[in-house]
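All protein chains but one are shown in place.
By letter and in written order, the chains are A, B and C; residue numbering begins at 1 in each of them.
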Amino acid sequence: MALTDDQSADIAAARATEARTLRPTVPALEAMLFEAIPVLDHGFVRVVDYMGDDGAVVQAARVSYGRGTRAANEDRGLIRYLMRHRHSTPFEMCEIKYHVKLPIFVARQWIRHRTANVNEYSARYSILDREFYLPAPAQLAAQSSVNRQGRGDVLQGEEAARVLDLLREDATRNYDHYIEMLNEDEQGRAVDPDRQGLARELARMNLTLNAYTQWYWKTDLHNLLHFLSLRADAHAQYEIRVYAEAMLKTVDAWVPECAAAFRDYRLGAATLSAQMLAIVRRLLAGEDVQQPGSGLSKREWRELMETLGRPA
Amino acid sequence: MALTDDQSADIAAARATEARTLRPTVPALEAMLFEAIPVLDHGFVRVVDYMGDDGAVVQAARVSYGRGTRAANEDRGLIRYLMRHRHSTPFEMCEIKYHVKLPIFVARQWIRHRTANVNEYSARYSILDREFYLPAPAQLAAQSSVNRQGRGDVLQGEEAARVLDLLREDATRNYDHYIEMLNEDEQGRAVDPDRQGLARELARMNLTLNAYTQWYWKTDLHNLLHFLSLRADAHAQYEIRVYAEAMLKTVDAWVPECAAAFRDYRLGAATLSAQMLAIVRRLLAGEDVQQPGSGLSKREWRELMETLGRPA
Amino acid sequence: MALTDDQSADIAAARATEARTLRPTVPALEAMLFEAIPVLDHGFVRVVDYMGDDGAVVQAARVSYGRGTRAANEDRGLIRYLMRHRHSTPFEMCEIKYHVKLPIFVARQWIRHRTANVNEYSARYSILDREFYLPAPAQLAAQSSVNRQGRGDVLQGEEAARVLDLLREDATRNYDHYIEMLNEDEQGRAVDPDRQGLARELARMNLTLNAYTQWYWKTDLHNLLHFLSLRADAHAQYEIRVYAEAMLKTVDAWVPECAAAFRDYRLGAATLSAQMLAIVRRLLAGEDVQQPGSGLSKREWRELMETLGRPA
Partner (left out) sequence: MALTDDQSADIAAARATEARTLRPTVPALEAMLFEAIPVLDHGFVRVVDYMGDDGAVVQAARVSYGRGTRAANEDRGLIRYLMRHRHSTPFEMCEIKYHVKLPIFVARQWIRHRTANVNEYSARYSILDREFYLPAPAQLAAQSSVNRQGRGDVLQGEEAARVLDLLREDATRNYDHYIEMLNEDEQGRAVDPDRQGLARELARMNLTLNAYTQWYWKTDLHNLLHFLSLRADAHAQYEIRVYAEAMLKTVDAWVPECAAAFRDYRLGAATLSAQMLAIVRRLLAGEDVQQPGSGLSKREWRELMETLGRPA
């Protein structure tokens, strides 16, 4: 990860400025506020503001005054009930804001989550950093032969070396040419007085999709959990999943009861279709059910057996 | 306004519980946090949480680290530039949560603003309070004869008295019957052991639209300002406008630079159509332009003359 | 249901006006276009426009040209795959618009679904019809003793008669007073020249929550299915569920493959938490698992046994 000295100094300064507030405050999240959690080779995610806590979810569900006098275990039960029955609106009462540095191809997946507020670094206006994502060797995976959207084995030997070389050289060369076309150095100072320099909004098109960008991204807890349920999932692309996993840790610190309920009722849960439920009932009744004649496709059958922990 | 003793005690307790935070904090808003601002005869609005400040808008526009080192007047200029050119996303970086008590017919207008998070008191689950809105005499207006959607003169004498009597008697009687059908008192205790009591989700249908409900309502600053631009406007119905005006004061305390820019570029501004602009140019050139032949309808001409402070 | 003669004539005229189009067209939905499906005592729902079909979902998932050449059974498999794995965006490519007449207390639940476009009849501007919902005897239910949000037994005898009388009389009287305060008849003609009449935006507050309103409501298929999964569910209040059930029939006609997948993977499906899945695995392994020690609360245990079709 690449925090400049200036950035580190800014974070230290922000962490030194304490104020008094009457708002709900979460010490475990305050402890990590502003700090950058490294992700991938140059990326990070850091919490820069938040609003609400586990109690805000409970309060909204009760729409009552003050912070309530119920015992903590009743609050836990209510949060679990809300999560189980997908009563989503109380979770919208908490809000969090992240600062994220991430490769552009990851940003393109991420931005598809529309219920969020975003301010991205503008390459129309500013010059992007000389930073691009290069996969670690363990992530240099081949195309999966069974899943058209997934990864297979890790590339080895010459093929791996060649791929890494290409990725590095192409990103570097394209960045060099980007700077050359701008006729500016990375601090925005003109270089060659005899050239005008291509407009930034045009020059950026020469960059590769593994160049890093950054943004502020703010959302409510309900939509954040929806994001995490899709992106912290095993089917998500590795390069976005690592961001989701880092964010999930901040959720653990922020709203521990909501996070625990989320793991039980969403991340670790499975939805069984009407047909699957019928098969489970037959299995529980001792019947010998096989895929042929089950009404499930082979693919669904395999998914069900995996869910039930049985050999397919 | 009707705060119960319990509610007042809860507010006092919440205001006594101070914490330390690293988050941006606004003392002027902290000073009014949790306190209920009275609106109408039994309603109120109160800020129960917030996130961000003027600086958060500037920070998002700059997408830079830390809280910046620019002079305050540069920040002001940037905020005004953003507001003037409708660069709305930086204003989405601030969030505020209100607790509101309001008549149901006002709630029905309010809820049309969709980009917000809401948890409303549920009359399927709980019993509504015996409170309903009765207009003050000065608000007992006749239908406007020129605006099919507005108010005209204030009703006087017998007609006014009759209207107030009807509103009061009908609301009271319907509430009494609501309680009777429930076979519960207002605290939810069964009354007549020989009756079952109608389900709450059904009994509520007997209530009048001036009964009070309450909710938590949370939104970002951009959408709040959009709400206020429509609801703090002279064309808004009085009964929602007074809520908007109370909220506008909380915005003044919270983000004073954004609030000032909002008053200049939105509340106090006017949009002139292509045709209107052409007329203004002709007027400035000394030409004598009259409505006939101006290309504007009579209604538009009247609107333009009003905007320009000229006799129609 | 109350269609006026004018309305029936308008529907007949609309149904007589056929055009040629290159757009995807669904004959089964065309057959019911504009026709009002009766719901409750005076309500209805009718499809007034639509866009897309099953093929539009497939097309979006394939992002390919034209309408494709795959066999119909491959399309069905793809739709089922999308529904099972909650790939929701292709379902957003279909859009439908309804005209609905419904009691205000139902409208208040309905409007909480924010991702939709709505234009409601305005009682600031126009006079509402003299129509209010009165439950049929079979729907006059007592409060549930086990579910604070539900219904129990049907009221009988005197209590039922008294409740119906109160609902009818209060709604009627309040409507009469509404009209009196307006000093207008139901067609908007002034009645007493010596009175001014209360503004419509104020007079409406005297109406009861079972008065009927109407609106155009437009949404995409994904959000419609989400609405139906919550409102066609057994836990939904009867008075909104009957609307959802009527709309589900229009979905069957419109996008039969999507509707079938929705019934299998959403309406008829169940989500099992991590703990529930562990218990199912133990049961399948022949273990005797009881609620005490299962890790589930009594309530969750009961829900699980019900899902599995076993005695609790």
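Methods note: contacts are C-beta pairs under 8 Å (C-beta built on N, C-alpha and C of every residue); 3 or more make two chains touch, one makes a residue touch a chain.
Quick caveat: nothing in here was measured; it's all calculated off a predicted structure.
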item	value
Residue of B:9, B:161, B:277 or B:312 touching the missing chain in the full complex	B:277
Which of A:6, A:35, A:74 or A:170 contacts the chain that the document leaves out	A:170
Residue of A:3, A:19, A:32 or A:141 touching the missing chain in the full complex	A:141
Touch criterion as defined above, residue of C:105, C:175, C:215 or C:265 at the omitted chain	C:215
Contact set of chain B toward the excluded chain (per top definition)	77, 84, 89, 112, 263-265, 267-277, 280-281, 283-284, 297, 300, 307-310
On chain C, residues whose C-beta touches the chain left out of the figure	6-7, 10-11, 13-15, 17-25, 30, 33-34, 49-52, 56, 59-61, 63, 65-67, 89-90, 92-93, 95, 97, 117-122, 214-216, 218, 220
Residues of chain A (touch criterion as defined above) contacting the omitted chain	103-105, 107-108, 111-112, 114-115, 118, 122, 124-125, 133, 135, 139-144, 148-153, 155, 159, 163, 166-167, 170-171, 173-174, 177, 180-182, 195-202, 204-210, 237
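Note that in this section only the chains that are shown with their structure count from here on.
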item	value
Centroid-based (C-alpha) most distant chain relative to chain B	A
Euclidean distance of C-alpha centroids - chain A vs chain B, Å	35
Two or more partner chains touched - positions in chain C	112
